[in-house]
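Yeah, one chain of the complex is gone here, protein chain that is, but the others are all in their spots.
Moving on to chain A:
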Amino acid sequence: MTNLTREETEALIAEVLEIYPEKAKKDRAKHLTVNDQSVEQSKKCITSNRKSLPGVMTVRGCAYAGSKGVVWGPIKDMIHISHGPVGCGQYSRAGRRNYYVGTTGINTFGTMNFTSDFQEKDIVFGGDKKLSKIMTEIESLFPLAKGISVQSECPIGLIGDDIEAVSKKASKELNKPVVPVRCEGFRGVSQSLGHHIANDAIRDWVLDKRDGDNSFVTTPYDVSIIGDYNIGGDAWSSRTLLEEMGLRVVSQWSGDGTLAEMELTPKVKLNLLHCYRSMNYISRHMEEKYGIPWVEYNFFGPTKIAESLRKIAGYFDDTIKAGAERVIERYKAQYDAVIAKYRPRLEGKRVMLYVGGLRPRHVIGAYEDLGMEVVGTGYEFAHNDDYDRTIKDMGNATLIYDDVTGYEFEEFVKKIKPDLIGSGIKEKYIFQKMGIPFRQMHSWDYSGPYHGYDGFAIFARDMDMTLNNPCWGKMKAPWIKDEAAPAVAAAA
């Protein structure tokens, strides 16, 4: 199917909205738009970061998911207590594939689940005593943990426990940082507020710990990777590029990150911000308090990598600028070979995306490097500043959807008929059963890394593997010949 014109896309949106009651239709219409690159501000064409409608299928998470799952969870040498009932922690345990180095259960705790396992009596009488008991237990069982964070689940806010007081007391007793995070799931409209709360907790409880301590030897080339969660090793393949160009990566936030790295971040010269949505708050804080500039970058696909490396180098002297060119030159043969191999197999294929954070706009470049085209994109929990950045990256007359509902997404796919869909596990099997190739773009479908030049090779291979898989030609049962055949048989 050829690409839709602006009018056709508008008609498609109107057609899909037709099924809703009047009020819901009015609300949902604001979240769907046809991209127009001439629009300067996204608030003129799309509404975002609003409460999902009751009754529709949304794929959003909660504030706890944003804080424990995304921002705090990957910090490997701290123990993150899921404070509340057991389920929130258990069902999200190790789901995000944040890789790390270390011995789990000894000095790193990334894939483990720590919970206060609330029971009825804790709700009735309060869970503060239990929490302080847990902290003592943690200290005796895991003495190498560098700190503890308390990630509140919904009941904590509802019953009004004072986790701050418990944390302060425990922090004194254990002589370790204990960070209370008020990320109860009911706060806000999506996981986005959880990111913000987690950022604020880092600001208040972690970041200023080494102010006035100059024992850390700095260099003029110190940078910090912010907002890379090391999904499948992403932060590592980014880090090698930065180190090769002559920069010193002091800290990784928060994939494969440690508490000490976070405390040292105010000493760096430049913050490199990958996931703008989840970590812009802390970058802006560091800019204001410590005068550290921040720069957004994109390590998906060689075009964007080269662009980003040059942009980052622009903040440093000529040795780094030369380093950036050297890195681009060094990997040129490698990524040219990848493009030469996969581009002919993927050329002209059309992709629809629906993910969160940074990927709905960041991966567009990588698809374009492979000759593919992104015809629809959308965020689960973006704000308007994300859409401001997306409008320029997407083609004209393509579809943009905010917090798309299950029904709308399916209908869009039926009409647009993309060759590939990139979204999450909840969407995966619906679309595979519809016969459309699908990649999970949250967990890289258990593959990765996708960042950096090394990641691009894996990205290209995975897309080819999915799109050109022979199974897509075998969707029809072998005894069903075609439409006409049974009719003929019946007539005979």
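Methods note: a contact is a pair of C-beta atoms (placed from the backbone, for glycine too) under 8 Å apart; a residue touches a chain by one contact, two chains touch by 3 or more; residues count from 1.
Just so we're on the same page, contacts and distances are computed from a predicted model.
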The complex's invisible chain, by UniProt name, from "Nitrogen fixation protein NifT", "Heme lyase NrfEFG subunit NrfE", "Sigma-70 family RNA polymerase sigma factor" or "MinD superfamily P-loop ATPase": "Nitrogen fixation protein NifT"
Which residue of A:E15, A:E40 or A:E137 touches the chain not shown here: A:E40
Touch with the omitted chain, as defined above, among A:R93, A:R284 or A:K415: A:R284
Listed residues A:E244, A:E307, A:D388 or A:D464, member touching the removed chain: A:D388
Contact partner of the left-out chain, one of A:N49, A:S423 or A:T466: A:N49
Touching residues on chain A - with respect to the absent chain: 40-41, 43, 49, 281, 284, 287-288, 291, 295, 314, 383-385, 388
